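For this depiction, one protein chain was excluded, whereas all remaining protein chains were kept in their positions.
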């Protein structure tokens, strides 16, 4: 086994990663420490826990985080680990509680994680040292992001630079209409790389390719579509903005993020099969338009915002060689299923596309497992994947 | 990874173990050598193999032991490994044989493990060097205990100190009425720790708590129950004895053991749902009484003896992160199922309790797997678990 320093120093920029990055357990352990447990990750929306005492669990590898609304109406998060002998405290996926009582020996904590009761605790042991371990949690325009590290990167720049689009789409006033988990038999980075490039969209995603610009400049109709998008955006009074699409440019102490806006092909005003609306307009948007926005919020959470709904993607490992894609469909909080939107139609595009991607990614992993695999050249059409890899290697250093 | 010496030296007495003790494969390997394969383990009762040539298999991790009665009516045990090329010899769970013949190439051994026939053995190879590997086995009041080490600890003190209760309950004259295997997705020590303390009984075991003193001195009714037990025991002419409840006090060359006696709550004369008898009286016991006895025989075998039946518990790992609980129900050898006891009623209490414990233990393991888990303080009500942990760490040293 080559060591990690050698691997990092021998990496050739803009070529794909060496096999070890996808197969070596020690690199995966390093990734957990330096990336996964040191990044902000989307876990849900505050509309899921509207009342004091409401909670839900977020699970990531061996970790479970209790995300709750306390008695002061604040969102808090705690590791689901009793300070007595380590038992899980909350066993249900969610619910409403007055306090957190461990089912094993009835140790009881309040909604701020403070140990209230621990029967027969030995003399000389200070209850105040046995509160639940808190987990960093931040609410960004209603979206709940956690970070498992003790010293998380700042979200200030992200909040500042993306305020306008967050407001435009009204993220604060959304709700999660659907959530589906897609297991993928691959290392998590192959799933992120796949999401980061649309070089594969024409061969692999016929449904998507009907409505979405392929981000490939030499596709027929690309220029016209771009032009239409621009005029369209302008006619809606929206700016064509692009924020820091290169992960590798980010400040060391700030979480990375990116934003860009583009247009759908003619005949489509949202990501639907027939091009017609799927749900009520979001936020400040006055009329349907062909505009479509991409958000990168941290390294594993991605959002695609249409005029009437948002699709969220979160890629997380479940082991060295398996990962999962959590897809969330968000609509205006007042929209009613059956009346204002049809669940099957809402989910259609990104459900078929995610299943197609799963097949692609798994076949990519199989080939990467071969002893003959060697890094290949990223093309001109894989710029975001290239910047993701550059950022990734920097984080490991 | 911290090394084992550091982990042992940094352990804080009466606090739970560091995560590594539950997750590290090298520690598990050490446990196999120093504890599991170096302790006496209950495997069954000699009533299972009453006739010459009767045998059954006992399985523990990769090991299979053939336990048999030889032609001289002695109980013997052998590793189920042919000395030719290593094949399993006995493939059935039990049966009656005249000799042990390997199904692969027909090498044949007598019931003392001696190689009788090995066709085409090369010149110069001495058959006498190719006998089956024997395994230590001892019969203690009819119970069969094996020890896989070459130099097992003595059972002399155990036999001497526990002779009286073994006679009182008549272990020699019992039979196994039922045996059930409960797989548990946890490290084996979490299962033993759970068995060793009743701090969790009130929150977790409503069925048990109806009839059994909770061993928690500040429970309502505890003193009265203890008082009743004592007078009850005295009226039966039995002593209230307690033998070495602290595992960590044992002699280095003696297997550890413990014995104690307590009373059930009023209205219960055995561990049944309605408090009524379940089977004919055992041993020398003349009348039903509320007395109840706990035996620890070695580190993984535990017995709970009522006036009319005994429940045996054996905890063994099946891997680093999985274990099993083998529960045995013993009754007087002459008792007939359907007439003298009802199997479902007999098994009820410890079947529901073991399933409840399985859930608790698995949730404990899940929390211990978190990177935020850290050792917590054992309470005043977890004394046996504390002494088990102390003993365990001493054994690893």
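Per-chain numbering from 1; labels A and B assigned in written order.
We adopt the following convention: a residue touches a chain if its C-beta (ideal position, glycine included) is under 8 Å from a C-beta of that chain, and two chains touch if they have at least 3 such contacts.
Everything numeric in this text was worked out from a predicted model, so none of it was measured.
*Asks:* For the chain left off this view, which of A:80, A:364 or A:387 is in contact with it?
*Replies:* A:364
*Asks:* If I consider the whole complex, including the chain that's not displayed, which of B:20, B:64 or B:342 touches that chain?
*Replies:* Spelled out, the listed residue whose C-beta touches the missing chain is B:64.
*Asks:* Residues on subunit A that touch the omitted chain in the whole complex?
*Replies:* Missing-chain contacts on subunit A: residues 14, 16, 193, 199-200, 202-204, 216, 218, 360, 363-364, 366-373, 376-381.
*Asks:* Counting contacts across the full complex, list the positions on subunit B that touch the omitted chain.
*Replies:* Contact residues on subunit B toward the absent chain are 37, 62-64, 79-89, 91, 103-106, 118-122, 125, 130, 133.
The criterion applied here is as follows: only the chains that are shown with their structure count from here on.
*Asks:* Using CA atom averages as chain centres, what separation in Å is found between subunit A and subunit B?
*Replies:* 49
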